[in-house]
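Below you'll find the structure, written out as structure tokens, and then a few comments.
Of the protein chains in this complex, one is absent; all others appear in place.
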Amino acid sequence: MAGMNADAINDFMGKAFPGSGGGVEQADPDRVVCRIRYDPSQLRPGGTLSGPTMMGLADRAMYALIFAAIGEVPLAVTTSLTINFLRKPKPADLIAECRMLKLGKTLAVGDVMIRSDGERQPCAHAVVTYSIPPKTLSP
Amino acid sequence: MAGMNADAINDFMGKAFPGSGGGVEQADPDRVVCRIRYDPSQLRPGGTLSGPTMMGLADRAMYALIFAAIGEVPLAVTTSLTINFLRKPKPADLIAECRMLKLGKTLAVGDVMIRSDGERQPCAHAVVTYSIPPKTLSP
Amino acid sequence: MAGMNADAINDFMGKAFPGSGGGVEQADPDRVVCRIRYDPSQLRPGGTLSGPTMMGLADRAMYALIFAAIGEVPLAVTTSLTINFLRKPKPADLIAECRMLKLGKTLAVGDVMIRSDGERQPCAHAVVTYSIPPKTLSP
Partner (left out) sequence: MAGMNADAINDFMGKAFPGSGGGVEQADPDRVVCRIRYDPSQLRPGGTLSGPTMMGLADRAMYALIFAAIGEVPLAVTTSLTINFLRKPKPADLIAECRMLKLGKTLAVGDVMIRSDGERQPCAHAVVTYSIPPKTLSP
């Protein structure tokens, strides 16, 4: 199965997760870049973007990377995620850069660096593992 | 500072996170139980409750546990979270049981078992670390 | 394949890892208890037992738990391990209690609580994932 480009991944995600969209800006087989728009409603006490917002972004970036690498596998599921919150995000878009550490037949592992748009230092770093279903189960 | 009971924690969370609520059902200094209501809008492809929903629940359960142990520290922030997704959740409420592994002066570590309501086997397990700000910074 | 008892697991480990031994004291299909003897040569600056000693113990406890659950699978390999160091261990034996969180066909996940012998509070907590090879690959 051929990998997908950013437009195709965003198209899929827009249908699968109405209202959230994909936000994929670059998509290569070993690296994707995703953006989520700054939304003041996601702020928590202290003015910080919520942890779950960043966890969801890391999770989605790795999902997109698997699509970029091997094509549409909607039933790929997260098996584990480890995130370290490093710095308070700025009131700005968040940019996630995800690279593939291992793409096996049944497991894929990637790491994700999350930065506020325009910043050099990361505000979070995650390692995400997905289970890839046997091809016969994919539509 | 004295620990808070479930009602007091839910009251705080309802104000701090309008629309999400607290869901704390039991609160002791070393263990809390939180519930989130089943909401079909959170389903992802395959009919599974989303990973971010469970990550947010684990994060919130540990936040509540810190309040239960030492009182209101709104500026406590997650420093790391590791979650393993173990089984597909049922179409039911999720129940998180969080216990304190370490409560230090500046760091608290807990683990969280997440089950579908009525099930014995967990659908996810998380370890969550919070940084606790010096008391003078808390309101 | 039938699960193994503590003696059988220790016998296997003594042959597979000469010089280290097994240290399995209890073995049930969903829980094992392992001990490592206190050895002053493992101390690091500050008089603390080394982190790698505890990581190795957590890893071995989960390996033993898989044997206790499904029998001898020497080629089971660790795919991930997350450990939180909680308290400075005492100058005493370390006791690891490992319980099964999920035993799937290809992945097993367990968590491990490590305590100094005689202490109630844990000095470390780990989550360990193993990949279980297809049975035809096992001797």
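Chains: A, B and C, in written order; residue numbering restarts at 1 for each.
Following the convention adopted for this analysis, a contact is a pair of C-beta atoms (placed from the backbone, for glycine too) under 8 Å apart; a residue touches a chain by one contact, two chains touch by 3 or more.
Model, not experiment: these values are computed from the prediction.
Student: For the full complex, which residue in A:Lys15, A:Arg37 or A:Arg87 touches the chain that was left out?
Tutor: Going through A:Lys15, A:Arg37 or A:Arg87 one by one, A:Arg87 is the residue touching the chain not shown.
Student: Of the residues C:Met55, C:Met100, C:Met113 or C:Ile132, I need the one that contacts the missing chain.
Tutor: Answering carefully, the residue with contact to the hidden chain is C:Met55.
Student: Across the whole complex, list the residues on chain A that are touched by the chain not included here.
Tutor: Those residues of chain A that touch the unshown chain are 82, 84, 86-87, 101-102, 109, 111, 121-122, 125, 127, 129.
Student: Considering the whole complex rather than only what is displayed, give the residues of chain C touching the chain that is not shown.
Tutor: 16-17, 44-46, 48, 50-52, 55-56, 59, 74-75, 77-85
Student: Give me the chain B residues in contact with the hidden chain, please.
Tutor: Counting over the whole complex, chain B touches the hidden chain at residues 79-80, 82, 106-107, 129, 131.
Note that in this section only the chains that are shown with their structure count from here on.
Student: Could you classify the chain A-chain B contact as same or different, where same means more than half of all interface residue numbers appear on both copies?
Tutor: same
Student: Specify the chain with the shortest distance from its C-alpha centroid to the centroid of every protein C-alpha atom present.
Tutor: So the chain sitting closest to the middle is B.
Student: Just give me the whole-number Å value for how far the CA centre of chain B lies from that of chain C.
Tutor: Those two chain centres are 28 Å apart.
Student: On a C-alpha centroid basis, what's the spacing between chain A and chain C, in Å?
Tutor: Roughly 33 Å, centre to centre.
Student: Where in chain B do residues touch two or more of the other chains?
Tutor: Where chain B meets two or more other chains at a single residue, that happens at 82, 84.
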